[in-house]
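All protein chains but one are shown at their positions in the complex.
Chain IDs A and B follow the sequence of writing; residue 1 opens each chain.
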Amino acid sequence: MSAVLPQDHAPFVTPDGRTIGNVLMDLRNITLRFGGVEAIKNISFDIREGEIRAIIGPNGAGKSSMLNIISGFYVPQEGEVWFRGAKRPPMKPYQVARLGIARTFQNIALFEGMSVLDNVMTGRLTHMKTGLLAQSIWKGRAEREEVENREAVEKIIDFLEIQAIRKTPVGRLPYGLKKRVELARALAAEPKLLLLDEPMAGMNVEEKEDMSRFILDVNDEFGTTIALIEHDMGVVMDLSDRVVVMDYGRKIGDGTPTEVRNNQDVIDAYLGVSHD
Amino acid sequence: MPAEFYYGVEVFLNGLMAGVLYALVALGFVLIFKASGIFNYAQGVMALFAALTLVGIMEGQVPFAHLINATFGTNLHHFGWQVPALAAIVLTVGVMVVFAWLVQRFVFRHLVGQEPIILFMATIGLAYFLEGVGDLMWGSDIKTLNVGLPQGASLWVENNTAFLGGDDFYGFFIDKLDVVAAIVAAILVAALVVFAQYTKQGRAMRAVADDHQAALSVGISLSFIWVLVWSLAGFVALVAGIMWGAKSGVQFSLSLIALKALPVLMLGGFTSIPGAIVGGLIIGVGEKMFEFLIGPMIGGATENWFAYVLALLFLVFRPQGLFGERIIERV
Partner (left out) sequence: MHLATTSASDAETVSVPALLARNAVRFGTKAAYREKEFGIWQSWTWAQVAAEVEAMALGLIAAGLRVGDSVAIIGRNRPHLYWAMVAVQKCGAIPVPLYQDAVAEEMAYVLDHCGARFVIAADQEQVDKVLEVMATVPGIDRILYLESRGLRKYDHAAMGSLAELQAQGRAERAAHAADLAAREAAITYDTTCVMLYTSGTTGRPKGVVLSNRNIIETSKNSAQFDHLRADDEVLAYLPMAWVGDFIFSIGQAYWTGFCVNCPESPDTMMTDLREIGPTYFFAPPRVFESQLTTVMIRMEDAARVKKWLFDRFMAVARRVGPRLLDGKPVSLLDRAAYAVGNAVVYGPLKNTLGLSRVRVGYTAGEAIGPEIFDFYRALGINLKQLYGQTEASVFITQQPDGEVRSDTVGVPSPGVEIRIADNGEVFYRSPGTFVEYFKNPESTASTKDAQGWVATGDAGFIEEGTGHLRIIDRAKDVGKMADGRLFAPKYVENKLKFYPNILEAVVFGADRAMCCAFINIDLTAVGNWAERNNIAYSSYQELSQHPRVLEMIEGHVAQVNESVAADPMLSGCQVHRFLVLHKELDADDGEMTRTRKVRRRIIEDKFADLIDALYAGKSEVYTETEVTYEDGRKGHIKATLSLRDAVVAPAVRMAAE
C-alpha cells in the first residue's frame, strides 16, 4: 500500500453512509527521527473537515509524536504537512495555534495557578486583536473585545457544564475536571482542527462516558474537526468516523472503525505480539 | 511621649522609604523569574545602566565618546544640546526595550531548556558585560541625576510635627524624594497589577509564568513574552535607577543594590509581587530599626549585615518566603 499522492477533493462517503468533507489536513510521507531512532516512518494520512479521526496503536507506536508534528511541537525531518490546501512551512507551536489548530495534552497542561475562567480565556488570546498600545489608548474598544470574548467563553463553560467551578483555581480541581477545562480552553479558540491527546486517559467509566458525549457534541454542534489519540478501543469505535492505526512508527491500517477492526495487521499488533 | 519615641518613629518612616527602593529592585527580579525561571543577577546593573543612559541622553553626551576619540583621534564629548527629562526618560525606555530584545535574541534564545544554574551564570556574564558597556558608552565618572524630582527635607512635615515631642524634638526629618519614590512605586505596582490582570499581554504573561507548553498551545509566543518581561524589568530598573541616582548620584555602587534585593526576595518569595513589596519594606524598616535600637549596644554598622541574617533565618524556617508558592518536590 503506497501513499496516494494526487488528493481527491470529492466528498468522502463512509461505508455507513455519512458524508464527510474535504481534506483539511494532509500529512505526506512524514518521517521523524530522534537522533538515530526513527519514531515515525514515512507515514501519510489525511484528516477531513467535520470528521472525528482517531489515531490508535500500542504504546510507543508514535501516536503522540504524530500529534506533536501536527501541532508544531516537533518538526519532521522528511515529509510535508498540508493544511487547508497549502503546504505549511516549519512553524513554532504558537504559530500553528494561530492557524486555528488547538490541542490538549496527555498529561494536562493547564495554568494551575489561574482560575478556570482565566484558563479558558487564554484560549481566546488568538482572537484578541487590540494591541498593547491600543488597549491603553482606546479603553472602550479593549473593553468591548473583552466582553465579546467573555461571552464566547461563557458559552463554552455552559456547553461543558463547568459553571460551578468557574472561579476555582485549576490546581484544586480533580483530574477529570481538569481534562474538561483543558478541552474548554482548546474549544475557546474556535479551532478549525482540534487535537486531543488521550482525552480519556486515567478516567473512570462514568467520566469516560461524559467525555465521549462532550466530544461527540462538540463535533456535532460546532462542526469541529477532531483528531484524537485513544487507547480504549471501545471508545474509538463509538466515537470516530475514521481510524489510523500505527505500530512501531509505521501505519498499519487506515479506514472506518469496522474496516480497521477486521484488518489482520491491526489484529496482530493488538493481540499477537505484545510490545510491553 | 519622650523624644526618643518620636526618633524611633522617624527611623521607622525612613526605613519604609528605603524599603520602597529595595522593593523596586526586587520587583524586577520577580518579573523575570516568574516568567522565565531566570534569576537575573544583572538586575542591579540594569538599574545602573538605565540611570547612566538617562543622564547621558539628558546631557547630550556622545555615546562611546572615549572609544571614538581613541580610535579616530577626535575630541567629541557632547552634542551640545540638552534633552528635557521626560523626553529623555521615554528614549531611555526605548533603549531598555532594545536591550531586552538583544538579550533575548542573542543570549537566552540559545539557552532555552538549559539548567537554571547555566541561565544564572549567563546573567552574571550579562551583568559584567553591561557594566563594561555602560562605562564605555557613558564614561565612568560619578554623575548627578536631576530629573526635577523634589529633594531635601520636607520643612512642612518637620514644622508641623515638631510640637509632638517637646523641647528635644525638632519634628520628623523626611526626605521629599523618599515620599516621591514611595508614590511612584505604588503607582508602578498598581499599573503592573492592572496590566497583568486585565490586558491580553498580561494574561499571556501570567500564562507563560504558569506553564510554557500550555502557553505555546494557545498561541503565545514565548520569545515575545520574554522580551516583554525583560522590557518591563528594564523599566522597573530605570525607575529604581532614577530614585537611587537622584539620591546618591549615578555611580557604580548603584549596581550593588542588587545584592540588597537578594534578602528581600528570600523574605518575600521569588515568585510573588506582593512579596517583593512587603519584603522590601520589612528589610528597609528592619535594618533601620535594628541599627537604632540594638546597634548602639553592639557597636553599630549593623545595616551591613542585618538583612542577610534575617534572610538566613527565613531560609531555615520558611524557605518559600512569606508569599512564595510552597515548595513541593515532585518525585
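Here, a contact is a pair of C-beta atoms (placed from the backbone, for glycine too) under 8 Å apart; a residue touches a chain by one contact, two chains touch by 3 or more.
Being a predicted model, the structure only gives us computed values, none of them experimental.
Considering the complete complex, the chain that is not shown touches A. Considering the whole complex, the residue from A:E38, A:E209 or A:D232 that touches the absent chain is A:E209. From the options A:E112, A:E154, A:D232 or A:E259, the residue with contact to the chain not on display is A:E154. Not every partner is drawn; the one left out touches subunit A at residues 150-151, 154-155, 157-159, 161, 163-164, 166, 205-206, 209, 213, 216-217, 220-221.
As a working rule, only the chains that are shown with their structure count from here on.
Put simply, subunit B touches subunit A in their complex at residues 198-201, 203-204, 206-207, 209-211, 213-222, 325. On subunit A, the positions that touch subunit B within their shared complex are 71, 73, 92-95, 97-98, 102-103, 105, 109-114, 118, 121-123, 125-126, 128, 130, 132, 135, 142, 146, 185-186, 189.
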